[in-house]
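Missing here: one protein chain of the complex. Every other protein chain is in place.
Moving on, here comes subunit A:
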Amino acid sequence: MTSIQPGRAWHPVASSGDAVVRHVFQGRLLGRELAVWRADDGYVNVWENRCLHRGVRLSIAVNDGRELKCQYHGWRYSNRTAECTYIPAHPADAPARTICNRTFAVVERHGLVWTTLELDRPEDLPVLPDDGRPLALRPITVAAPAAQVVDALRSYDAGEDLRLAAEAELLLRFDRGTAPGLTILVQPSDATTSVVRGVLHGVAVVDRDRPPLDLLRLHNRALNRVRARVESDLGPLQAEQQEPELELLSEELAELPPLSRPGRSASLRVRVERKWPAGADVAGFALAPLAGHLPAAQPGAHVDVHLPNGCVRQYSVVNAPGEGDRYVLGVKREPDSQGGSSCLHDVVREGDVLAVSEPRNNFPLRRDAEHTLLVAGGIGATPLLAMAQTLAHHGLDHELHYFAQTEDHLAFRDRLATLGGSVRRHLGLDVAATKARLGEILAGYAPGRQVYLCGPGPMIEAAREVAAQCGWPVEKVHFEYFKNAQEIDKESSFEVALARSCLTVKVLAGQTILEAVREAGVAMPSSCEQGACGTCLARVIEGEPIHQDVYLNDAEKASGEAIMTCVSRSASPRLVLDL
């Protein structure tokens, strides 16, 4: 990388003030370019300065406060994890979670942003005197190797009676009288460039005789004199001709991705950070990671929650874009609970540790429509709230229609309040009135519009029917059922050929395709296992499926190109799947 390889792995790469709101700062450490940016929640990100799609610098990306948006193709990367959350060229696809830019560990301390290029390197930041407010000097870039800059700075005093009191790796500490006065850190940008970063100690915020600005000016002039001397002594340096260092991606990322990619199951451990009444019969949960960062949840995504009683349930993530420090879920108490919602309401408490899957997104939000209608019934508002927050953040035209029994039954009213006028409440309507209202909402389909539906089964059925009557094409009507209320017929028996695995398995009466496939040793992701969530989707190459799911729309079912392996069966004696 470069000839400088100091022992200390953590270096300052920016002043805290460089990472200002909605800005991306370009830094450099040991020959590596960095994009440094602060999200609106205060978190400072230090990333490789390169979008992994086409290599464009992220320092010219747009910091929208929650995500970085690459200037070239509008790819969005999430605060904290740098996961790609949206690829505008393919609005119907949820980006694979593995599309993730390189991130580096960050500590913000002493008015500076520190990072290390090494993985899992413990924090070995130098300990700086901490008496009073640290005041970071204006950084000075010097065209000289770090060691030479340190040499030249040993005699630094700026006419301030500074005395070199201590020295460590690329660090000089000066005292003024008996008190610590100034620490200078030299950031090795690359083999021929360094940045001098100073931190003044014990500076009073209000000092009539010595305003901080005067001190900053004084040191700025003095450090610039040092810079001029070092640079003229050394003469112009030939920048090292560096071969660009490219880390290769995984095979999976380098290939053109398939049209759809199933979610991958893996478990995360989270702590219930907060549990609160988020609406009548609705408990809100904020789940924080035990360590590290949580994978970003795209709008529409759900997680599997593994409960202490052994139940596994799916809940949509309510998070807004870039809200990456926890997952927020809303759980409605179901009167006929089979152990899921009652356990979360009655048993799980703040501080408990739960296992959850990584978020899967089988209900992705297209952001290429001119107008988006979101129609929510009851607790079905949760994925649509995530969508509404995303659309609002992107400035895209939308309305969230929320059907509920009473005002108290509206969940997450704090979030609804931030959405302002785009939220329409429809309270206390009976079946007939709901249908009539849906007719008003869905009247007048025009190209460029789309609708997302989520709520109780009968309401989605009614809305889909009304949409069809109003001329909405099926591909513009997106929906997600909580559960599959249909009676699933499992009595038939047939053969399933797995084309890619070169296997044929027999599906017996009482068994699902998913079970038979797994028994044959073929790994297959799944989540709800009742034909609602779309995780276990398989492509059909040959044969006549009986769907029994509520995930696919009528056109998709009629085409017979995909099935849900957890509930679908076969009308033909043999079904060939692309597995």
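The criterion applied here is as follows: a residue touches a chain if its C-beta (ideal position, glycine included) is under 8 Å from a C-beta of that chain, and two chains touch if they have at least 3 such contacts; residues count from 1.
We take it that contacts and distances are computed from a predicted model.
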item	value
Missing subunit (named according to UniProt) among the choices "Putative transmembrane protein", "Spermidine/putrescine transport system permease protein", "Arginine ABC transporter ATP-binding protein" or "Aromatic ring-hydroxylating dioxygenase subunit alpha"	"Aromatic ring-hydroxylating dioxygenase subunit alpha"
Hidden partner chain, touching residue among A:33, A:108 or A:175	A:33
Among A:17, A:55 or A:473, the residue in touch with the chain that has been omitted	A:55
Candidate in contact with the missing chain, chosen from A:369, A:385 or A:517	A:369
Contact partner of the left-out chain, one of A:88, A:211 or A:439	A:88
Identified contact with the non-displayed chain, of A:396, A:429, A:497 or A:522	A:396
In subunit A, positions touching the absent partner	33, 49-50, 52-57, 60, 70-74, 87-92, 99, 244, 246, 248-251, 253-257, 259, 367-370, 396
